[in-house]
Every structure is written in structure tokens, then in C-alpha cells.
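With one protein chain removed, the remaining protein chains of the complex are shown where they sit.
To keep things simple, chains are lettered A, B and C as they appear, and every chain counts its residues starting from 1.
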Amino acid sequence: MQSQLPLYPEEASNFAPHVDGLMIFITSVCLFFAVGVTIAIIYFFFKYRRKHPDEVGTPIHGDARLEATWIVIPLILALGMFSWGAVVYVDYRHSPPDTLDIYVIAKQWMWKVQQPNGLKEINELHVPVNRNIRLTLASEDVIHDFFVPAFRVKMDVVPGHYNTMWFRPTKPGRYHFFCSQYCGTNHAIMGGWVTVMEPTDYAAWLSGSLGGEANPVVAGEKLFAEKACITCHVANGTGRAPSLNGMYGAQVLLADGTTVTADEAYIRESILQPNAKIVAGYQPLMPTFQGQLTEEQILALTAYIKSLQSQPVPAKGSGIAPSTGKK
Amino acid sequence: MSEHVVSPKIYVVILLALLLGTFLTVQAALRDFGPWNIVIALAIASTKAILVILYFMHARYSPKRTQLVVVCAAFWLVLLLALTATDYIKRPSDQSRLTSATAFYRS
Amino acid sequence: MHRTGELYGQFETLEQQKESAQFGMWVFLVTEVLFFGGLFLTYAVNRHLYFTAFGVGGNMLDLTLGTVNTVVLIASSFTMAMSVWAAQTNRKKLLPVCLILTLLLGGVFLGIKYVEYKQKFDHHLIPGHSFDLTYRINHPAPTDNPKELAAERTEIEEAARHEAPTEPESGLTALNAHAQLYFSLYFGMTGLHALHMIVGGGLLVWVIKESLKGRFSTTYNTPIEIVGLYWHFVDVVWIYLFALLYLINRHAV
Partner (left out) sequence: MSATSPSPDHKLPRDHYLNATYGIRSWLLTTDHKRIALLYLFSVTFFFFVGGIFATLIRIHLLTPNGVLVTPETYNKLFTMHGVAMIFFFLIPAIPAVLGNFMIPIMIGAKDLAFPKINLLSWYIYVVGGTFVLYSFCTGGLDTGWTFYTPLSSVYSNSAVAPAVVGIFINGFSSILTGLNFIVTIHTMRAPGMTWFRLPLFVWAHYSTSLVMILGTPVVAITLLLAGMERLLHLGFFNPAMGGDPILFQHLFWFYSHPAVYIMILPAMGVISEIIPTFARKPIFGYSFIAASSIAIAVIGFLVWAHHMYVTGQSTYAALTFSFLTYLVAIPSAVKTFNWTATLYKGSISWDTPMLYALGFIGLFLIGGLTGLFLACVGLDIHIHDTYFVVAHFHYVMVGGAVMGYVGGLHFWWPKITGKLYPEILSRIAAITLFVGFNLTFFPQFILGYLGMPRRYHTYPPEFQVLNVFSTAGASILALGYLLPMIYLTWSMRYGKVAGPNPWPATGLEWKTDSPPPTENFHVTPVVDWEPYDYSNRPDLGLAPGRPLAPAHGDD
């Protein structure tokens, strides 16, 4: 029976112990105050109960030292809670560099997941244990929210924005995930399961259903040719546009002298609004692909461009800032 | 409390100052000062607004509580704008705003 | 100071009544500031996101008419301030003159605003399905200055290129969408302002009628002051609207 009434969900990610620790800390502090005040009230309630109808209480108007005490001590404790919470939060928002990237697209009322090799799942997410996973979240309609209680992670999926979240599953098993931002009629059934697998099982699972076309890198490579990106973005750096080899993750030098980290957001923006950031030494020639590519095609292109990270960077004709080039 | 009668001379001076401000702000807008154009436009507008509030609306001669009200209004307006800015200025996904407006208009 | 006028039952003295009315108006104006504040924030965020498109939108406005309107409104604020002075100093002839002038200037403002709206309507700049930034340059009226049209075409083309360099078609679509946001805000903000002007006009008509009966004097002038506060506030809002909507990015012309 005890297992039927747990007080906290399973701890299945790197964040879970931190969040639960924080929870225990705040609960203890709060319990201390709640119990203290409650005992005081109950004690006073009986001890100073009116014994005669005409009786009045002892006039005590206040005490500045006491006031100062109960302003300063709670303030210190509150700042302690804030600081600990801030530390945990910063961890949530800074994903480590070596992540396995999975794309998640939300729409009323389902989740489409795309594994790095292009394998697609609906309302299911398979991940290897002890590997840093990063989800990139996009919405096709209203605001949704991807929530895995066992991992203690949650992030809104906002149309018009790309949000990312990361976690490292630490325990194989199957865990619920939910949509936790109200999104209309079937909000409550817009959920599914995260399956955490041993790396070997995960690899087997992936290859078991692997299809050539389904691989986003392959699909992206095809699109790269079809959409004639390849005619300007020549790999050896001789084209009208910078070579994309090794660009992902590097610092790109822009025409206005600033640099920008080439992350998914930058790639996406460069596809949809090419003129927002022009690489130094190049003309603003690229057309926008807004409205011409589906979300999935953009993800495929992004995946392909990311796969070029390991390709040799040409000496000339790359947009990478010289001083911070990748080693 | 007897009320303060502001003399028409002051009103005329303020009127002239406001007209001068309008002239200056239009002239400044027609020249390129880079990002300073916004600053100049808003600084002149604020100066004009302050003149209207202090003299035309008699805030300068009003009781303390009225002046407090004016300060509160300005403070809360700035609060609304500034605290929202903490989000927008540093919002990570800003650069990747996808403007699917095109798709909307084509559909 | 000795005051005259009707004492309402809830007050002890006329002085208290006047203070309450004045203070009440100020507090009301605070709520108005925050009411417009929501629009200002919406404007600021969208301007931040679509700086170029908002610049194009701003340049579509008629700066001359906007400036004239600013001057008109400042003048009306001045005549309103003079009305308060006339009432305080018991100039019973001057008072209605000042008030009527204020009302007339307010009417001129709304008239000019109507002309501007009409222009925007003719140029297909009303948000909706027929919104088209290029309508004017593609369907010029015979009276249009060709130089001006050419400048406008250059600017739109440049901005569209900013959105998409080699494909003016889709760049223009995006530009249209973002400029439409600008015009939604333009009509929202100036429309709400005009609504306040109309309410102010109604209040002016009321005090003009009373002033013609000679009801206001050194000892009874609260309504004039209250209406004055409201009118000046509407003026202050316009001062900011003028700067935000007409002036920013103007140099791009």
C-alpha cells in the first residue's frame, strides 16, 4: 500500500536529486515556521482564554527588536532559498556541449519526436541512459509544455520561438510525460511515455527501425542540393556564400564586426531571415526560405549543417572568426 | 488651502517652449543620429510632458499627495516597461523568432 | 478661501469637496497612464522585434500633418490653461472664449486626424486582407508627387530586401505583415487617443454651457480645473504618440 501513495515521483534524471534536495530544504524551513506559529497560536489560545467577560488583555504595542528579528531572519532564509534555487536553475538552462539532440514538435494534441537519425515517434520518446539529451521544442499552433515529472524537467513549447531543454536520464524505465500548459480540448491526453534504455538497447532500437530517407542528415543533405543551397555554400570555400564546414558551434564573424555563436537558432534564423546577420565579407544575396520549408525540413537542414561540423574547414571562405576557430 | 493662480506670462512661456520643442524634435528626426534619434525624440517628448504637467496642470503648485500621484504614475509605467525589458533584451530564443507570417498570408 | 457652490451631502466643507474632486481626477489620470501603458509596452516590444518594418510604417505617416496637429493640440492646451486662469480671476467674458477656442482647436485636431485616416484608407494601409504597403506606389493618384513616390518605392524595396535579398516577393510579404502590426498599433493608439479627445470635447461643451451662464468664478471653478487636467493629460499622451509613431527612424527617408 505504501508504494501506492508516494510523496515524490521517481528520481530518474540528473536534476531529480537536486530538485528533491531543494524541496526538502524549503519544506524543512517552512515546516519549522509553520509548526512554530501554529504551536504558539494554539498555546496562546488556551493559555490566555478569556476567563471573565470584562477582562481586557495586557496592552503591548510592539517591540522593534522583535520586528527586526522576524524581518531579518526570514529574509536571510529566503535569500538562501533563492540562491540555491538559482544554482539549480542555471544548471537547467546551460546544456553541456556533448548532447544527443532530439527534436520535438507539438501540435494540438500530439507530440512528434524526431531522433537524431531521423526516426520519428508519436507520443513516445526513446533515450539512452546516462547520456546528455537536448530537446529542441517547436509548436505548430498554441503554447504547449513538455513535462517529465520523473526527470523534474519542464519547458513551454511556444509558437514563434524555439525553446530548448536538457537532462541526463539516470535510470532505465518508462516514465510519463505530459503537456502541462493548457492547450485546448484534449490537453489532458496530450502525453506519452519516455523510455530510458541502456545505450546498447537504444542503438539496437534505433537501427532496428532505421530508414535511409528518415535520417534527417540524409534528408537534409538532399534538401541542401534540391534547394540549391549547395551552389553558393560550396564546401571548399570558393562559393558566393561561406562554406558551412565546421561552422556549427563556432564563432561566426559578421559584417558589422560582431561575432555570433552558430547554434540551431542562428542556423534557423539564417534560413528564414538570411539578412538578419550577414557574414563578414559576403553580400546579402541569400533569399529567405520562409514559407517554403516545413518545420521538419528546417530541422533536417539544420541537422545536416550540424553534421558538417566534423568536416575540414577551408582556409578561405568560411565565416568562422579567425581567433576563435575550432581546434 | 488657497489655490495658486499661475500668471498668463508663465503660460505663454510654456507655450513657446512647447512649440520650440516640437520644432526641435521634428528637425532632429530628419537628421541621422543613429540610435540617438530615439533618445532625442523621447527626451524632448518627456521634457514637453513635464512642462505641461508642472505648469499647465499646476502639479508644481499642488499638494504633496498630488505630486506623489504623478511620481507613482511615472514610476509604474517605467516598471512595466523596464521589467519586461529584462526578459526581451536577453531572451535567448529571440534571434530565432520564426515569422511564419508569410505562410499565414499565403494560406 | 471662501468658496461657493453646491455642497454635496457627503462632504463637510466646500474646500474638502474641491480637494476631493481634484485629487480624484489625478488618481483617474494615473489609471489612464497605465491604460495607455499597456499599448506603449506592446509598441515597444514590437518595435524592438521589427525595427525596420516599423520604420517603413512610420515613414508612411504624413509628418507635416502630424506636426501641425501637435501644434494645434499644444495651442489648445494653452487656451485650456488660460480658461483656468480666467475662471480663477473671475474674467467671466474671457472664460467662454478660451473654452470655445479650446474646443475648436480640438475639433481641428480631430479633423486633421480624419484626413490622415482617410489617406491611410485610400492607400490600403488599414490592417486586414486588403492591406498593401505598395498600393500607393502602384496606384498613384495624379496629385502625388513623383519624387516622393520614388523615394517611397526605394525605401520599401530596401526594407523588403532587408527581409529577403534576392526574392523581393517573400521579403515584401514579411514586410507587409510586420508593417501591418505597426498600423494596428498606430490605429489602436491614435484611435484610443481620439476617443479621449471626443470625451474631452463633450466635457468642454458642458463647461462652455455653464460658463455662458456665468456660473464659474474665483470661488467656484472646480469643473474647469477638472476638465483642464483631463485635457492636458490627453495632450501629454499625444506628445509621446507623436514622438513614437511619427519621428523614430524618420531619417531613413
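What we mean here is this: a residue touches a chain if its C-beta (ideal position, glycine included) is under 8 Å from a C-beta of that chain, and two chains touch if they have at least 3 such contacts.
What you are looking at is a predicted structure, and each value in this text was computed from that prediction instead of being measured.
A.B. asks: Shown chains touched by the missing chain?
C.D. replies: Missing chain, whole complex, touching shown chains: A, B, C.
A.B. asks: Touching the absent chain: which residues on subunit B qualify?
C.D. replies: 65, 72, 76, 79-80, 83-84, 86-93, 98-101, 103-104
A.B. asks: Counting contacts across the full complex, list the positions on subunit C that touch the omitted chain.
C.D. replies: Within subunit C, the residues touching the omitted chain are 8-12, 16, 19-20, 23-24, 27-28, 30-32, 34-39, 41-42, 45-46, 49-50, 127-128, 174, 177-178, 180-181, 184-185, 188.
A.B. asks: Just the residue numbers, please: which parts of subunit A touch the chain that's not shown?
C.D. replies: Touching the chain left out of view, subunit A contributes residues 4-9, 18-19, 22-23, 26-27, 29-30, 33-34, 37-38, 40-41, 44-45, 48-63, 66-67, 70-71, 74-75, 78-79, 81-82, 84-93, 108, 141-143, 145, 147, 149-150, 152-156, 158-161, 163, 176, 178-189.
Note that in this section only the chains that are shown with their structure count from here on.
A.B. asks: Of the pairs A-C and B-C, which shows more C-beta pairs in contact?
C.D. replies: More C-beta contacts join the chains of B-C.
A.B. asks: Please work out the Cα centroid separation of subunit A and subunit B, and write it as a whole number of Å.
C.D. replies: 38
A.B. asks: Go ahead and note the Å separation of the Cα centroids belonging to subunit A and subunit C.
C.D. replies: Whole-Å distance between the two chain centres: 44.
A.B. asks: Roughly how far is subunit B from subunit C, going centre to centre by Cα mean, in whole Å?
C.D. replies: From the centre of subunit B to the centre of subunit C is 13 Å.
A.B. asks: Of all the residues in subunit C, which ones touch at least 2 other chains?
C.D. replies: 170, 173-174
A.B. asks: Give the residues of subunit A touching no fewer than two other chains, as numbers and ranges.
C.D. replies: If we look for residues of subunit A contacting two or more partner chains, we find 273, 288, 290-291.
A.B. asks: Per the contact definition, I'd like the list of subunit C residues that touch subunit A in the complex.
C.D. replies: Per the stated touch rule, the residues are 161-167, 170-171, 173-174.
A.B. asks: What residues on subunit A touch subunit C, complex-wise?
C.D. replies: 273-275, 283-288, 290-292
A.B. asks: Looking at the complex, which residues from subunit C come into contact with subunit B?
C.D. replies: Residue positions touching the partner: 1, 15, 19, 22-23, 26-27, 29-30, 33-34, 37-38, 40-41, 44-45, 48-49, 63, 67, 70-71, 74-75, 77-78, 80-82, 84-85, 88-89, 170, 173-174, 176-178, 225, 228-229, 232-233, 235-236, 239-240, 242-244, 246-251, 253.
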